[in-house]
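Written out below as structure tokens is the structure these notes cover.
Complex shown without one protein chain; remaining protein chains in place.
Which chain is which? They are A and B, in the order written, and residues in each are numbered from 1.
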Amino acid sequence: MTDSSTVLIDARGLKKVYGRPGDKAGFTAVDGIDFQVRRGEAFGVLGANGAGKSSTMRMIACVSPVTAGSLRILGYDSGTDGARIRARLGVVPQDDTIDTELTVRENLLIYGRYFGLPWKVLRERSSRLLEFTRLSEKADDAVATLSGGMRRRLTIARALINEPEIVLLDEPTTGLDPQARHLLWERLFQLKQDGVTLLLTTHYMDEAEQLCDRLVVMDAGKIVAEGTPAELIARYTLREVLELRFAPGERQTMTDKCRGLAERMEELPDRLLLSTDNGEETLSAVHRQGVQPLTALVRRSSLEDVFLTLTGRSLLD
Amino acid sequence: MDTLARAFSAPAFRELGYWLFRYRRTWRGSIVISIGNPLLFLTALGLGLGTLVDREDSAYLHGHSYLTFILPGILIAGVMQTAFLEASGPVMQSALPRGSYRAAASTPLEPTGILYGHLMYWTLRATQNAVLFVCVSMFFGTVDPARAPLLVLIAVLVAVAFAAPAAAWAVTVSRPSQINAMFRFVVLPLYMFSGTFFPIEQLPVPLQWVAWATPLWHGVDLGRTVALGTATPYGVLVHIGYLSVMVVAGLYVARRTYRRKLYV
Partner (left out) sequence: MTAMPTGASAEIPLRPGRAWTMVERNLMIYRHTWPVLLAEIFEPMLYLLAFGVGVGLLVGDVPGLGASISYPQFVAPALLATAAMNGAMNETTFNMYGKLTTDKTYESILTTPMSVRSVALGEVFWALVRGAIVATVFLVVVSIFGLANLPEALLVIPSALLIGFAFAAVGLLTVTFLRSWQDFQLIQLVMLPMFLFATTFFPLDVYPRPVQVFVEVLPLYHSVELVRAAFLGTGGNPAVAVIYLAVLGIVALAVAVRRLEDTLRP
């Protein structure tokens, strides 16, 4: 039954335009994208703010109508079977929309009632989920007393109350401290082990590398790359990056001297990044040119390099 | 007087500036309400309900029409209500961790300056309301133009007498429900049972004593006796004394609660 090749989410030519239909001034947030998510996968959507990630997520959550294209989830059409699909989804929105008028446990109980689940089931399930998200001690506290990480975990517990087959996470760790992030990652990994399909957006590359089996990079409403993290690194960057740091004012002359030493070179205000297959060799070549940087560092290429290569360094907003 | 001198020093005016700047966005609505409220209350209660009351010609009204009787009551009670609302909700909001008092307190502005600046704002708003109310009253022909400025002064005194203790309390509050409760269970009963709509002389004697003890009655009675020309020097002195004690005590406590809340 849990055939790993089953496609749970199938988007074709998916498009989202805000504003009235036919209105030329409408804003195109998602501009015709195709992707498939299979059962048991952790699928990532990467992109800068405004790239169209959240709009995509909202369409998959069936809370935002599709403007054009087709979107099938769990075999149903998102436009006509929204309620049936939502019954089997768990949603962790970007902002924690916890019910501040209720206590921690009451949040889980009432949210479960929205799914039509019986109280008896909910009482048992809420205790288990509070334990899973390490919130048991806070069960009867007001939501206002929770820290950012706890609120996030409560939102995740809430998203699991209906034992969903797919969990959507929109920037799950934005704004959390490192301890809170690691605890959250560990819980999400546990979910994945349990066979839950995860779909998450993020603009943290380390998060994507940690959690995602496969991912797409979005830019200006379009998908610009797709693959596993390793594939993307292999495809869009060379194996290593040499980072050279110079004294203020020296960078320009040094840059000119280094030109041609690497296949790709990127200038930052205080640094020079050289993409290369062998960092040490390139560094020797740099020294032979008589360039003496303040510091030199060879590191492996990361998803961050892929991302910046694909979407550019300048701010979008 | 030291307090007065400090109130007019520059820092407090910066806080006043903040509130006036915000007021730019809402002043139109606020003026419509300052004119609309007296118009509605005087028409509905003074003229409408007055038809029923004047038919009966109760001895407690001493021959005055109901409109003449309630006009000063509605002015003073209304000013009190507005003063409480302006000095409670916004003060609580401002003192919350993301509130505007917090931003002001991280500048050279002292808590006392913040308090006095905000108090000046309430005073200006009360003056606006009272002036517009008295102007509307002129159309009903029941206020002697010569006494109108006195009514405005009394209204402003009542506003400050209630705003100061309200702010002293509200700055310590953290939930809007507490302010709602205070409004419903304290302010509203004061509003209705301080001789605003009916003379307290018709109440049983023990209840009259209760009414005399409440602060709003002193404001209402001061406004009414001045408006009707029946004020006695002794009565005026007692009323003004009572209200002044509220101002001084309110500010004394507010200076402490503001400091304690903003400098933790």
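Here, a residue touches a chain if its C-beta (ideal position, glycine included) is under 8 Å from a C-beta of that chain, and two chains touch if they have at least 3 such contacts.
Quick caveat: nothing in here was measured; it's all calculated off a predicted structure.
Across the whole complex, the hidden chain's contacts among the shown chains comprise A, B.
Touching the chain that is not shown, out of B:Leu20, B:Leu49, B:Leu150 or B:Ala249: B:Leu49 (per the contact rule at the top). Contact with the undisplayed chain is limited, among A:Asp10, A:Asp34, A:Asp77 or A:Glu106, to A:Glu106.
Only one residue from B:Gly36, B:Pro149 or B:Gly241 touches the chain missing from this view: B:Gly36. Among A:Leu191, A:Ala225 or A:Ala285, the one in contact with the hidden chain is A:Leu191.
Residues of chain A in touch with the missing chain: 2, 18, 61, 63-65, 83-84, 86-89, 91, 93, 95, 97-102, 106, 109-111, 113-118, 121, 128-129, 131-132, 158, 160, 162-163, 190-191, 194-196. Of the residues in chain B, those that touch the hidden partner chain are 25-26, 29-30, 32-33, 36-37, 40-41, 43-45, 48-49, 51-53, 55-56, 58, 60-61, 66, 177, 180-181, 184-185, 188-189, 192-193, 197-198, 202-203.
Here is the rule we go by: only the chains that are shown with their structure count from here on.
Our note on geometry: chain A versus chain B, Cα centroid distance of 55 Å, whole angstroms.
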